[in-house]
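Dropping the structure in here first, questions after.
For subunit A:
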Amino acid sequence: MTGHVLSWTTFFPLIGMAVILAMPRNRPNLIKWTAAAASAVPLVLSVWIFVNFDRGEAGLQFVERVPWIRAFNIEYFMGIDGLSVPMVILTALLSFLCMFASWNINKMVKGYFALFLLLETGMMGVFCALDFFLFFVFWEVMLLPMYFLIGIWGGPRREYAAIKFFLYTLLGSVLMLLSMIALYLMHDPHTFDMTRLWTEYGVYGRTFQLIVYVALFIGFAIKVPVFPFHTWLPDAHVEAPTAISVILAGVLLKMGIYGMLRISYPILPVATVYFAYGLAVLGVINILYGALCAMAQKDLKKLVAYSSISHMGYCLLGMAALTPAGMNGAVLQMFNHGTTTAMLFLLVGVIYDRAHHRDIEGFGGLATQMPVYTGIVTVAFFASLGLPGLSGFISEALVFLGAFPVFQTLTIIAVIGIVLTAGYILWTLQRMFLGTLNEKYKSLPDINGRELFTLVPLAIIVIVLGVWPMPVLDLMRRSLGWIAEMAQRV
Partner candidate 1 sequence: MATNMPADMVTSLVLILLLPLAGFAIQMFFGTRLPRKGDWLSTGLIGISLVLGIVMFIRTLGVFDAGYARQVHWPWIDIGGFRVGMGILFDNLTAVMLMVVGIVSFLVHLFSIGYLHGDVRYSRYFGYLGIFSFSMLGLVLCDNLLALYVFWELVGLSSYLLIGHWFEKKSASDAAKKAFLTTRIGDVGMFIGIMILYAKLGTFRFDEIFAAVADGEIGGSLLTWAGVGLFCGAIGKSAQFPLHVWLPDAMEGPTPVSALIHAATMVAAGVYMVGRLFLLFTPEALLVIAYIGLITAVMAASIAIVQTDIKKALAYSTISQLGYMITALGVGGYTAGLFHLMTHAFFKALLFLGSGSVIHAVHSQEMPDMGGLRKKMPVTFWTFLVATLAISGVPGLSGFFSKDMILGASLAFGMEHSSHLIIFLLLLVTAGVTAFYMFRVVFLTFLGRPRDEERYAHAHESPAVMTIPLTVLAVLAVGSAWGGWFQALVVKPELGQYRTAAVAPAVPGGEHGEAHAGEHHEAVHDETTIPDALHADPEGHETHVAGGDHADHGAAHRAHQIAMITSILAAGLGILLAWLFYGRRLFSAETVRRRLAAVHLLLSKKYYFDEIYAVGVVGTTLWVSRAARAFDTHVVDGAVNGTAWRARGFSWFIGLFDNTVIDGMVNGVAGTVTAWGRQFRRIQTGKIQNYLLGLVAVALILAFVRLVRGF
Partner candidate 2 sequence: MIPLQGYLVIAAVLFVLGLFCVMTRRNAVTILMGIELILNSANVNFIAFARYCAPDIQGHVFAIFVIIMAAAEAAIALAIVLNLYKRINSIDVDEVDMMRG
């Protein structure tokens, strides 16, 4: 078992999916519990990985390697390093919690949970795959369930949102596919093995690197999403059911950054250094533009969606700097944003289930009616605005401190973002929770046990990592140092 821990983590949900498909459709509770159990196993395994991961090692661990399609030199090649481990843990955790957040799904329960488990396999695979072809396969495996999950179980404009998501992502996939094939063909001997592409990057010429980098970047930028490729995100988030929004923001957005760090950075160092400044500029635009757009939103979920755009900007800025603090800050920000934004979307779901709308102006004074809920919202909101003592601060501070020596002016502009973030978050907090209670919501029940179960673990992580971030930083610092080194071999 321990030798194949990654395969088990990745494919156990698939087993769960097969079991669920074999179940009668009129036993929804059985299906839900099976799904929860099927996603609990990867969580347990990821905890095992967390415990047994060798923190002193920069390279790959838990490697599994079997030839797959010999004719094209494609392998089933799985392995994780410090960059992937936090993502694997995040994926397992959020998937597990989202099963419980999906408890009140009543429409085609069987299909929903089956697709969800398929999605989990896809996500896990993306973070574990080290063969570019395998990576691409998982990448696409993920796309399909997402399309259906938004398109079938979403809100009123779900079909528009799902198609938009699908087309956008497909455009990205096409560019990625082309880049992948280009990298494959230009390498002699032809290979999809990322480790070889990293070490033998010298075969690629400068122009080739620049072109492939841009193509790959657009593919990944759509996922991040980087301005101006971001417009699928608000729509997809608003229409998707709560749990899917959580997965979308918590895990899928991270894949863009992950892809850049895993593929573009080590394979295309010339282009990475060449485009670093541009990447930082886009990061700053993301930070400020996302915050400004968030400030003007009336729909709570849309606000959270735009805040994600803003927060992913920090990742771009940090990784563009290529300094230890910047790189670690960027990846820590990925993890922290994953937990914080998951909390926010879950919280939006809680209020939507009760009030059946998400109009910020339509609430008011909820703090008196729902004190526990308000408390957790406050934790999540303040983590999101980067309050020290909560996880968001550490990563933002690391990003800024890492980026400042490299991009002074840009970083100073970006720091303004923390005021804008504070502005829209406090304003939202005030409009929704402070003031006198809206008469309409006199009998709104406070948050219930199941919802607390999904939120409390995340809140604990947010607080613990805000005080003591080393458990996560320890996992990744060596690998990230190594990636930064790889990206600067010019």
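Here is the rule we go by: a residue touches a chain if its C-beta (ideal position, glycine included) is under 8 Å from a C-beta of that chain, and two chains touch if they have at least 3 such contacts; residues count from 1.
With respect to how the candidates were assembled, all candidates are chains of the complex that A comes from, given by their letters.
Every value quoted in this text rests on a predicted model; they were computed, and no experiment measured them.
Q: What candidate from 1 or 2 touches subunit A in the complex under consideration?
A: 1
Q: Help me check something: in the complex, which residues belonging to subunit A touch candidate 1?
A: Listed in rising order, the residues are 164, 167-168, 227-228, 230-232, 289, 292-297, 323-325, 328, 365, 367-368, 375, 382, 387-389, 393-394, 397-398, 400-402, 404-405, 408, 411-412, 415-416, 418-420, 422-424, 426-427, 430, 433-437, 468-470, 473, 477-478, 480-481.
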